[in-house]
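What you see is the complex with one protein chain gone and the rest in place.
Here is subunit A:
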Amino acid sequence: MLAVLAAHAGLAVLAGLLAPRLGPRAFYVAALAPLSGVVLALAAAPDVLAGRAWGREVPWVPGLDLTVALRLDALSLLMLVLVSGVGTLIFLYCASYADRDSPLVRFAATLTAFAGAMVGLVLADDVILLYVFWEATTITSYLLVGLSDEDRTARRAAMQALLITTLGGLAMLLGLIVLAQQAGTTRLSEIVAEPPSGALVTAALLLVLLGALTKSAQVPFHPWLPAAMAAPTPVSAYLHAAAMVKAGVYLVARLAPGFAELSWWRPLLVSVGIATMLLGGWRSLRQHDLKSLMAYSTVSQLGFLTAVAAWGSAESAVAAALLLLAHGFAKAALFLTVGAVDHAAHTRDLRLLDGLGRRMPVLAVAATVAALSLGGVPLLLGFIAKEEVYTAFAEAEGTFATVALAGLVLGSVLTLGYAGRFLWGAFAGRPQPSGAEDLDAVPAGERAVAAQDVHAPGAGLVAPVVVLAAAAVALGVLPALLDPLVSAVAAPYPGAGEPVHLALWHGVTPALLLSVLTLALGVALVAARRRWGLLQRSVGRVLPQALDADRTYDAAVYGLDSAADVVTGRTQSGSLPRYLGVIALSATLLPLGGLALRGADLAPGVIVDRPVQIGVGVVIALAALAAARTSSRFAAVLMLGGVGYGVAALYVLQGAPDLALTQFLVETLSVVIFLLVLRLLPRRFPVQTRRSRLRRAAVAVTVGVGMTVLTLAATSVRVRPSVAEEFVARSKPEGGGLNVVNVILVDFRGLDTLGEITVVLIAALGMSSLVLTLRRGRPGADGPHDAVRREEPEVRAP
């Protein structure tokens, strides 16, 4: 299994490297990747169908319980057949579809990487590993949807798919983490076998399901899927029909055996599924673009699948397995048909396609088979699947099952309707204009593309469709071929007993009657398509636009962008004084809060040694006040100098003459430099409003008072002797010097001094470079002012 994943990775790189040389033929090489998945499926099938799952474990980050744990059981096998089997056909199709000038390197490499991620997703047994591959599919999908990156709609669609599925993905990650913690294991198989319970588990499951529902485009997260049709058609066929969007359904089916009995599980998931099914079908019937029609049809079928997979009984599991296969084959075939038609006619608008069936009969027949299988017509795989669905819900107890069944029947009628619309649109001839209003008539100013205008698609584009259609026929006629597989898939469910026997004819059962009813209503819907179209249009006009999930997405993104602008505009003002104010207030209020919370004594032993200190203190305070109040820069500089000299005087009084000397020198130098700079500046400070002055005063007072309180508190609590006493004691005997400060600077704490010398040196170096640069750059600019100002605080005595 690891080899298959490695093959995908290696071939992705190889395909990227070969694409410039080989052109579209690089896809033949890349096709070896999904082919290796098919080989794996075939090799493992005997064991897996006998109930013996393949497993493989390699530790990755043991500390995070993260293991590359792979497990191939029946459900994984089923998905692997879809992912790799259909994948191989799509890769071969790509070789004929891709143009030389399309961004082939990205296309081939990314598509192969996606195939690998998908294989990993269905094999992962470690929940976190599951998420790893899950996001890998999201990213590769983003790149593939944006393949036509010069097209604005493609970029928007890529972003939408990315955001919605990642939103779900991240929710899922969180859910999986919690689920694993509650279960005490990260193995998916073990969690499902012994499901944990409790409120946290419910929350975790809801988060995980959010991931599943977004990935599988369930209401109300569905709009990304139709938008993602901006991708090349084979990509849509693979990602957005056969493989990636099934990941959500797969996850629901994975969890259902353990959790379907929870009281909220079925009502929630089955309702969402059926709502999606009906909405997708309804929308599908109004599309003119064949690809959009298919996209909504996929939304609808994903709803169908989710509802059935979520039901979580042994019978419904069989039905879900069949439905997965039937839909995968049929939908991939139909998408590839759209691609072939588009390739030949250069349009996908069903109003413009006129009688193409005559030109491409093989394709038309194969597509018809696929569409009928989708619609659940007998002798095809889709019929078998639908029969099983009806049986499962008809035999289930409770009113909810009945209501759900009704919804599913209604959805199936719509399915037949759009299957018919697709065939009619792609291949049938246009009727003559009859005068009655027809929404599907050729729009004014356009010209229909008739059969004689187009060339027939090449064999490379038709053969994969034929193979897929043939598979639907073969399994539809001989459903017993699937008995072992579906039995094995249903085995983990409670109540699964004897092996399942699928057959074309079960006798006259409620399911058969419902099938007949579905067919009859479906045919009627196709026959009355013109009147139905008018009806849908009138209904659509009445519905409020708020129900449009796509608009909600746009509004959310717009809201996010605006919120970002507003918040950033408010916080990032660009005003340095404001930044400094916020910092100073934080540095004051937060510690004061701490002090208030825990309480403190403000009783320092000694505040004043000698009365003269009070006098000096008053002088300092007055000078500071004056510096703040004056409007003359010159006066402010002098007053600041006064503050500095006052502090130096305190040092003298404290008996620290060398410290005082340093302080005097620094202050003198600062004042001189300031005065030199003043020549370049206006004489007065800019005039401030009263409010701004008050605000600044308030900040200054708060910070000053706060720092004083902190100082008083901190100096009140000393219990130990300080290291200073030891400095004094050891200075002479060990440091060999009488001046303690000197010994500290050059010996006891010499490393500090080394650092400070470095600071001074590097500052001088930077300054000289700056002054030289600015002088050469623009003479007379105010640069030197900046340059000199920054020197001042640098000259600091250590």
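Rule of thumb we're sticking to: a residue touches a chain if its C-beta (ideal position, glycine included) is under 8 Å from a C-beta of that chain, and two chains touch if they have at least 3 such contacts; residues count from 1.
To be clear about the criterion, contacts and distances are computed from a predicted model.
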Identity of the absent chain, which is to be given by its UniProt protein name, from "Multicomponent Na+:H+ antiporter subunit D", "BolA protein", "Electron transfer flavoprotein subunit alpha" or "tRNA N6-adenosine threonylcarbamoyltransferase": "Multicomponent Na+:H+ antiporter subunit D"
Touching the absent chain when the full complex is considered, from A:L22, A:V39 or A:V105: A:V105
Options A:A6, A:A193, A:A406 or A:V582, residue touching the unrepresented chain: A:V582
Candidates A:L162, A:A401 or A:V449 - the one touching the absent chain: A:L162
Touching the absent chain when the full complex is considered, from A:G146, A:G339, A:G375 or A:G642: A:G146
Omitted-chain contact residue, chosen from A:L14, A:L92 or A:I128: A:I128
Subunit A residues touching the omitted chain (full complex): 59-64, 66, 103, 105-106, 128, 131-132, 135-136, 139, 142, 146, 149-150, 155, 158-159, 162-163, 166-167, 170-171, 173-174, 177-178, 181, 560-561, 563-565, 567-569, 571-574, 576, 578-580, 582-584, 586-587, 590-601, 707, 710-711, 713-724, 726-727, 730, 747-752, 754-756, 758-759, 762-763, 765-766, 769-770, 772-774, 776-778, 781-783, 786-787, 790, 793-794, 798
